[in-house]
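A protein chain is absent from this complex, but the other protein chains hold their places.
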Amino acid sequence: MGLGRRRWISGSSVYNDVLSIPNLEDRIRPTFTKTANSKLSILTWPTPPRNVLIVKKRHVPVVRGALVSLARHLKGNYPSTNIILEPSTAHSVHHELDFPVYTLPPSESNTPFPYTQSTYPRTPQLNPRQTHIPQIPQPSTSETGDKAINVVEELGPGGERLYHDKTDLLITLGGDGTILHAASLFSACRMVPPVLSFAMGTLGFLGEWKWEEHAEAVGEAFAGGAMVLRRERLKVGVYDDDGKRVTGEWEFESIGDAHAMNEVNIHRGKSPHLAIVEVFVDGRFLTEAVADGMIIATPTGSTAYSLSSGGSIVHPSVSSLLLTPICPRSLSFRPLVLPADCVLTLKLSAKNRAGKVEVSVDGRHWGGIGRGEEVRVWAEKIDGDKGGIPCLKGRIGGREDDGWVGGLNGLLKFNYPFGEEE
Amino acid sequence: MGLGRRRWISGSSVYNDVLSIPNLEDRIRPTFTKTANSKLSILTWPTPPRNVLIVKKRHVPVVRGALVSLARHLKGNYPSTNIILEPSTAHSVHHELDFPVYTLPPSESNTPFPYTQSTYPRTPQLNPRQTHIPQIPQPSTSETGDKAINVVEELGPGGERLYHDKTDLLITLGGDGTILHAASLFSACRMVPPVLSFAMGTLGFLGEWKWEEHAEAVGEAFAGGAMVLRRERLKVGVYDDDGKRVTGEWEFESIGDAHAMNEVNIHRGKSPHLAIVEVFVDGRFLTEAVADGMIIATPTGSTAYSLSSGGSIVHPSVSSLLLTPICPRSLSFRPLVLPADCVLTLKLSAKNRAGKVEVSVDGRHWGGIGRGEEVRVWAEKIDGDKGGIPCLKGRIGGREDDGWVGGLNGLLKFNYPFGEEE
Amino acid sequence: MGLGRRRWISGSSVYNDVLSIPNLEDRIRPTFTKTANSKLSILTWPTPPRNVLIVKKRHVPVVRGALVSLARHLKGNYPSTNIILEPSTAHSVHHELDFPVYTLPPSESNTPFPYTQSTYPRTPQLNPRQTHIPQIPQPSTSETGDKAINVVEELGPGGERLYHDKTDLLITLGGDGTILHAASLFSACRMVPPVLSFAMGTLGFLGEWKWEEHAEAVGEAFAGGAMVLRRERLKVGVYDDDGKRVTGEWEFESIGDAHAMNEVNIHRGKSPHLAIVEVFVDGRFLTEAVADGMIIATPTGSTAYSLSSGGSIVHPSVSSLLLTPICPRSLSFRPLVLPADCVLTLKLSAKNRAGKVEVSVDGRHWGGIGRGEEVRVWAEKIDGDKGGIPCLKGRIGGREDDGWVGGLNGLLKFNYPFGEEE
Partner (left out) sequence: MGLGRRRWISGSSVYNDVLSIPNLEDRIRPTFTKTANSKLSILTWPTPPRNVLIVKKRHVPVVRGALVSLARHLKGNYPSTNIILEPSTAHSVHHELDFPVYTLPPSESNTPFPYTQSTYPRTPQLNPRQTHIPQIPQPSTSETGDKAINVVEELGPGGERLYHDKTDLLITLGGDGTILHAASLFSACRMVPPVLSFAMGTLGFLGEWKWEEHAEAVGEAFAGGAMVLRRERLKVGVYDDDGKRVTGEWEFESIGDAHAMNEVNIHRGKSPHLAIVEVFVDGRFLTEAVADGMIIATPTGSTAYSLSSGGSIVHPSVSSLLLTPICPRSLSFRPLVLPADCVLTLKLSAKNRAGKVEVSVDGRHWGGIGRGEEVRVWAEKIDGDKGGIPCLKGRIGGREDDGWVGGLNGLLKFNYPFGEEE
């Protein structure tokens, strides 16, 4: 190991190295070639990928085991692979691996170790309103008697940049929530690395591959030539009464907006009173919604919250924005599917009884907006190698090229036939 | 004024008397005679009503004006009438009236005067979990320099009983929210007095009479022979893991349950995670709902939150309980209409990610239930002169006997025809 | 066999007797005692039932086999039982039984034997507009060389009375369609005999018992004390422009209206143009529907066509009428649940582009109505031993007393959970 390397978890006889991501070489940018089928592109690597970020579902032993196998499989079969892990994962598994793993350096993360929340937050501080990063009491070394306590869990303001600059390939082990979390690590980036997602345990709708297929899947991902669906995201910004962008320190100056994979929604939350929201399309007034809330979803998100609220199911390759009301106080508010080049605005009406409503991104609390403030949403443009979440297409259910139909039938029980009791 | 009378707001030269409700004689119990039309009964008074509780919408000057007119009209035309008002209303209008008004004595109310909340809470302490009445810091007289500060706003533990024991007739001036609030004053009682509701300003769905009709309406109400729709309510109880009733001090030993006019709902509230709720009908497992929440509504409530959540519209004289999911994570959760003699149970699943979900009654926060705890709901039985909210049928839109059709068309814009731009 | 008996299929050495229903003694009228549970009554027989009409699904060999077993079981265990069958069934199975079966005499039935339609029509000539019974060419004896050809299939104008006057107990073997067909045999009667329904093959929603339970079920039915759900029906009448009842020869003068078990609907049928229908509740205009059609359903029918059209699911013991539009050209036409004591009227608008729309009863074509004509619908009153279809409650799925919940979950896949692929 070179002199220049900052080893910040000491490699004892027991534990292997946990190294800092900046030590890695910069990422390799793949290209995406269009196919006749507008839905899919072909992934090509200029040189094989090396830096693989593996994100796993929390607190499920079997997933932890799978991660260890996968890391070994990668290192064994593709020796130049470097494994990147989120800090807490790195800390928890590195001693089972006989090669170093990479993670965020302490200064780039916010959450003190040991990590205690029962469900992990995703990219914190996304909310631009919250200009000061909350002071998280740092546990003193004496408390744990080990420098390792400084291995912190979550992404800080610089963390996103590090993942972004170094990750060639992103692998998720878990369900839809894990994919959403992994996507959130790149929510401020325009160039999300290709994602290979393994459904562990309960199948999710977004997971593409079965764990049993992992050798084959990794092979495809490394070789290039794999089919990729680039899922469009939403860009989200909050604006004040005067139309001025509300920004916060969390944002990359050069990158810009936060992105959502499923949806942005505003909701009355705990307030008993209906939210009153003015909706604009390209700046023109569309309607005043009196409702529990409003969802703006991607086609990917059409099978998530929007579905529960009565929205249609939209195939991920139909470029569009979905506008779906949540429990609207109207008999005639039908969900809308709008062109992807619209700007949609949700503005909290001056008439709203509660002073604030809640804004969530991909099911995570993001902040609140007050009367007169607004959330603006655009579909992210997919442009060359920028934009979208490139998801490696899988084989779940033996289907050749479109897992979507299989997901509808197998998972969502779409048009499930009446009949025999089981 | 008799010796026995406790005058607790001194009748100065400017202000007239505000007297305490216990001074009034006990209420007169009307009878309800069935008609051929199962939907309606005929109201008969053994002797004319005298004690009239008028509840008004807050903070709307025109409604305050109407209340003053109405009180004068009642006193002028039915001289033995006694006007009962809620404390803050009493305090605010009594000096415009040249006869005394009655209100709750200070010890029976909880909220310090002056009343500052922007929207008034309805029956406080309904939540049985909250066993201790919060200590509301009583403003000292010195703070305001007037005994009047002791005129408190809201119903305390004994207040409901006082309203219940003394009110012959209940008149509301406002919208649906005002009727819901008025009903909440009797939510622990089995014998709600007949309600005469005037729609002020924006029409509501429950308001039966136009303000312009008030002389005529009052005439009908006093004379007897008026048509009355007895709206069924829900009884609500919270039970713990062991099936033991969770009670609180707020409850009348002899009366029992709290009642809802529109609905009881549980909702994930601020938690980003879907609620997981087990639903039982008469103790038998029906289904596990994964959703934003669940609504159990009366037919009256079928045009309120249940409607927004996709429920059918049920005529108030169809005895039934509605089970309507809020944004269920399922393609196949259709709203149900169940018999009124069912017991419905919503039990928070042990699998629920958040520790608690919120319970609301008629749109007002009621408390929360934890994993394993449950809300049980029955339809209130209508039995002789007990049960239901007897609403005097009105003439809105010139309809003879069923305002419901008019409300659907006029207010809910039911099946509103496509066509001409306006 | 007594002298007076008219034997109209000669009892040869091979075939056993097929006798005429009028030979049977008059039916025994059971009583229905209310239970605490408003949903159920207890069935009591003054003397044990004897005349059992068994109706079976057509063209399914296994069902034919079950019928033969059942008839033998009945005769073996309850020797005074007389088996009544529909003409074609009687003809097809009587030679396998060593006791006589009873059926309609030829003059009371309309369909020539052998019966050839691939799906059996239910009660023909229900349509009052069709005043002349179509001349069905009677096959000459020479064609078949046997008098048996006169055993005709279907109910003629007098058939319904015969079934009605003689049947103590009605047993169905098949699915929902078989129950609907059996009910249609009594559609002009106010006193439908108790129905014991066995689900054969694909379970239906209305079938109460599994075939395996038949010994036990028959035992319960004969003993009395069985639980019975009386399913409310609809009465249907067609009226012309002047409000005059449109009648036909088919009707029993003394009995009156036809009844529907599931629903009455009007539909544009083959016409490409939207139907324009005025809807009245108790004679008061409710709305003008521009739609494919309109359904008026019973709670029993709430899980049939009304469900497919977006209606709520209503428990069969909630007395009510459902009004559900079929593809309404409106964003704001929500299904309604109305009181059972309403009269609902569907009147074809003068503006309707097509001259006629189709009227169906329980999924069977009934006739058409022209502009200005109307269909009026009432819920049948349940009054003492009259009214409703008394269905013996079963044990499907081991549930004690309410198969409805089991049917929702098991058959309708109500709130079917997302998840695992199978």
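Chains: A, B and C, in written order; residue numbering restarts at 1 for each.
The rule we apply is simple: a contact is a pair of C-beta atoms (placed from the backbone, for glycine too) under 8 Å apart; a residue touches a chain by one contact, two chains touch by 3 or more.
Quantities reported herein were computed from a predicted structural model and do not represent experimental measurements.
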Worksheet item: Who touches the missing chain here, A:G207, A:G293, A:P335 or A:G363?
Response: A:P335
Response to the item:
Given C:H59, C:R245 or C:R353, the residue that touches the chain left out of view is C:R353
Discussion item. List every residue of subunit A that touches the chain not included in the displayed model.
Written reply: 37-39, 281-282, 284, 286-290, 299, 302, 307, 311-315, 317-320, 322, 325, 328-342, 399, 402, 405, 408-409, 412-418
Practice prompt. Touching the hidden chain in the full complex, which residues of subunit C are there? Just list them.
Written response: 119, 269-270, 272-273, 291-292, 305, 307-310, 326-332, 353, 358, 360, 363-365, 412-414, 416
Discussion item. Need a quick check: the contact residues on subunit B for the chain that isn't drawn.
Written reply: 202-203, 330-334, 396-397, 406, 410-413, 416-422
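Heads up, the rule we're going with is that only the chains that are shown with their structure count from here on.
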Worksheet item: By C-alpha centroid distance to the whole-protein centroid, which chain wins?
Response: B
Worksheet item: If you count the C-beta pairs in contact for each pair of chains, which pair comes out on top?
Response: B-C
Item to complete: Could you tell me which chain lies farthest from subunit A when each chain's centre is the average position of its Cα atoms?
Response: C
Worksheet item: Quick one: subunit A and subunit C, Cα centre-to-centre, how many Å?
Response: 56
Discussion item. Multi-chain contacts only, two chains or more: what residues does subunit B have there?
Written reply: 307, 328-332, 412-414, 416
